[in-house]
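Since the structure comes first, as structure tokens, the remarks are kept for the end.
Of the protein chains in this complex, all but one are displayed in their positions.
So, subunit A:
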Amino acid sequence: MSETAIEFTDVEKRYGDVRAVDAISFSIRKGELVTFLGPSGCGKTTSLRLIAGLELPTAGTVRIAGENVSTRAASERNVGMVFQSYALFPHMNVIDNVAYGPTIRGGAKKAAIERGREILTLLGLDGLEKRLPSELSGGQQQRVAVARAIVQQPDVLLFDEPLSNVDAKLRRRVREEIRDLQRRFNLTAVYVTHDQEEALAVSDRIVVMSQGKIAQIGTPQELYDRPSSRFVADFIGDANLIEGAVSQNAFTVEGLSLPLPQPAPDGPATISVRPERIALEKGDGVSKIRTATYLGSRYEYIVDTPFGTVLVSAPISLAPLDRGDTVKLGIAPGGFTVVEHA
């Protein structure tokens, strides 16, 4: 993993006074699947469209495969894109859809059809060549859209919220398929989603965005275990944000004192603790279970503590606790991250 496929340098996209994308820089390696994750309006779709060439940056440079493509239209770049609505051409059958790119890029129609057939076979769509998009199931439509996008061996394959039109039950399977396909063809892929679980499941790396800026870039584990800000901690998974202070290399708040892994100066600070990193021990303590919820795969407790309410997730195997029980909280040394420190 060395070659850079995509590189953004101080890329900005403005609409009037609104900065949809605000001077972001990052790079994506060849063969990597990177996800843009964030709430709606954070600039993730705009960033994807900047790669595609469907938007051009108002400042900064976009490089694809080493080439500066900042002012190049989509049709002059070599990218494949799978749209949220799939955007299959309704007046063309499957094979014409897939062969569309090679045909209009000037290739011979026959060769284009041949190439299209190969891709369809690879994606398990044989026999559907003559069908219209309206005669396909949702899953088939999506695979045709993918086939159409990769038929020209693009420098990068872009997915714009590809699961939003898929039944909730099928989502896991479809996202496995996408991941599998990306690995099989060793494609560089960029994936946009607002669903953090989806992002954690498919990505090599995740770019978390907020208000047009990059909040954090990292592998799923890094983002989950070591969020760099309140926003990231809160957006990815559930997080208990506890406000307190650092003193003598430990985070302290009433009823809690956690030694820091690395020494740090004194001052107010906030830590993030994942719900499953908190252990509850029944007995006399200052904390009290406010609600206990059985979720099938685990228990979820909301606990009143001297430093506020916290959410705790406990495996089903442990003895269940009841509303009103008093408990003691335990947080392992590596189970928390300082997300804010003055």
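Everything below uses one rule, namely that a residue touches a chain if its C-beta (ideal position, glycine included) is under 8 Å from a C-beta of that chain, and two chains touch if they have at least 3 such contacts; residues count from 1.
Criterion: contacts and distances are computed from a predicted model.
Enquirer: Between "Glycine--tRNA ligase beta subunit", "Chaperone NapD", "Alkylphosphonate utilization protein PhnK" or "Iron ABC transporter permease", choose the name on the UniProt record of the chain that's been left out.
Expert: "Iron ABC transporter permease"
Enquirer: Given the contact definition stated above, which residue among A:L56, A:L122, A:I217 or A:L260 touches the chain not shown here?
Expert: Touches the omitted chain: A:L56.
Enquirer: Touching the left-out chain: which of A:S134, A:N186 or A:S317?
Expert: A:S134
Enquirer: So which of A:Q84, A:S229, A:T252 or A:S313 would be touching the chain we can't see?
Expert: Hidden-chain contact among the options goes to A:Q84.
Enquirer: Which one touches the absent chain: A:T121, A:N165 or A:T309?
Expert: A:N165
Enquirer: Since one chain has been left out of the picture, which residues of subunit A touch it in the full complex?
Expert: Per the touch rule, subunit A residues meeting the hidden chain are 20, 40-46, 52-56, 70-81, 83-91, 100-101, 104-106, 132-136, 145, 148-149, 152, 158, 160-161, 164-165.
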